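Sharing a structure with you now.
Complex shown without one protein chain; remaining protein chains in place.
The first chain written gets the first letter, and so on, giving A, B and C; residue counts start at 1 in each chain.
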Amino acid sequence: MPMQLQMSANEVSGYIADVFPQVADYGFQIDNLETGKISVSMKIRDAHLRPGGTVSGPTMFTLADCASYLIVLAHIGKVALAVTTNLNINFISKPEGDLVADATLLKLGKRLAVCEISIRSKATATLVAHATATYSIPPNRDVEASK
Amino acid sequence: MPMQLQMSANEVSGYIADVFPQVADYGFQIDNLETGKISVSMKIRDAHLRPGGTVSGPTMFTLADCASYLIVLAHIGKVALAVTTNLNINFISKPEGDLVADATLLKLGKRLAVCEISIRSKATATLVAHATATYSIPPNRDVEASK
Amino acid sequence: MPMQLQMSANEVSGYIADVFPQVADYGFQIDNLETGKISVSMKIRDAHLRPGGTVSGPTMFTLADCASYLIVLAHIGKVALAVTTNLNINFISKPEGDLVADATLLKLGKRLAVCEISIRSKATATLVAHATATYSIPPNRDVEASK
Partner (left out) sequence: MPMQLQMSANEVSGYIADVFPQVADYGFQIDNLETGKISVSMKIRDAHLRPGGTVSGPTMFTLADCASYLIVLAHIGKVALAVTTNLNINFISKPEGDLVADATLLKLGKRLAVCEISIRSKATATLVAHATATYSIPPNRDVEASK
């Protein structure tokens, strides 16, 4: 399991803008990408809010799923068909304002990748949610990656 | 843990339209509500889709969270502040077209409620995702419920 | 995903006694096996108990893991190397006396199998725990199965 980046932050962002335009709409931005780690921030808008001004659970799920998808993508190359098979999320405290997700690659196997994600309020660094996610990597990974 | 409905499907729908207008925008509809069980269907629109026409993971998370939130709400009464503490979702197969979520209340305690949710493609009844969710019920439940 | 049994309850029990003698020591017994479903019961002994007479969490985890492993095994044949990749368990209520686990196969894919497991007190049928589990199926499944 020697992890190695296959794409830069700019390449990942450009690829997502091409194949997942709706994801681009969420307002995600890669703040940092290094071997095994990524930081993705998200500007919170009215559509993400619940009564009382809290960010909705689905919004945090989306950020967790996106950050971990991007870290997997950056390490396996352009395999648009890698799919989330499991995501477990614990909601820890009430989020406030813009969020940042730090995702770590726990495993990068031939068939499965496993990530851990911490989501914090950007201003205060308070932990608001914690997730783990598993991705299934398609068998034709090498073929796809070389296209 | 004797479960008993506190609200009808119409009351639940009306309450959600009042306090969670954004949720109402998702196009959810309660198809059936009985003690311990709810069926919530969702019309799929372009914004929910991923490349290849598949419904996005966040869309299915949202449906799972919403269906289980509604079944909890229907059994504890108008407690808008009940919050999701954990949601674990397994993505099973590629969804097609409109979806329906069947949520079952596994536990309705004083402090925690636990639900199990199966999401199926409405046309084919194929299982596309399965989730479990836990909700924390605020201590002032009786007071809130009597307002 | 057309599920079909490859082994009978007796064949599954015999195989486990051969390759997992320690599992046999737990006192598990297959009560019922049919396509997509299994019931496994467990006699509770002192070693499984916690203060207050409650069955320990690890004991219920073991039962959940075992029941879902057996239902996967019964459908894929003798593949001793199938491995648990994820198990999520919710503890619902205090168990009393002997337990029974009902496991359902939610997915039987080429690479992954997903199960849902309900654990009940045998005497009262009260739900005490609920779990979902994912198994990775080795690539050489057909070869292994034919040995």
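Convention: contacts are C-beta pairs under 8 Å (C-beta built on N, C-alpha and C of every residue); 3 or more make two chains touch, one makes a residue touch a chain.
Since the structure is predicted, the reported quantities are computational estimates derived from the model, not experimental observations.
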Requested in this report: Write down which of C:G14, C:G27 or C:P58 is the residue touching the left-out chain.
Outcome: C:P58
Requested in this report: Write down which of C:S13, C:T84 or C:T126 is the residue touching the left-out chain.
Outcome: C:T84
Query - Residues from subunit C at the interface with the omitted partner, ascending - result: 19-20, 22, 47, 49-52, 56-58, 61-62, 65, 80-81, 83-91
Query raised in the report: For subunit B, which residues lie in contact with the unshown chain of the complex?
Result: 85-86, 88, 111-112, 134, 136
Query raised in the report: In the complete complex, which positions of subunit A touch the hidden chain?
Result: 1, 88, 90, 92-93, 106-107, 114, 116, 127, 130, 132, 134
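Heads up, the rule we're going with is that only the chains that are shown with their structure count from here on.
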Query raised in the report: If you count the contact pairs for each chain pair, which pair has the most?
Result: A-B
Query raised in the report: Is the contact between copies subunit A and subunit B built from the same residues on both sides or from different ones, judged by whether over half of the numbers are shared?
Result: same
Query raised in the report: How many Å are there between the centre of subunit B and the centre of subunit C, using C-alpha atoms for each centre?
Result: 28
Requested in this report: Please report how many Å separate the Cα centroid of subunit A from that of subunit C, as a whole number.
Outcome: 33
Report task. Return the distance between the CA-based centres of subunit A and subunit B, expressed in whole Å. Result -> 24
Query raised in the report: Which residues belonging to subunit B are in contact with no fewer than two other chains?
Result: 88, 90
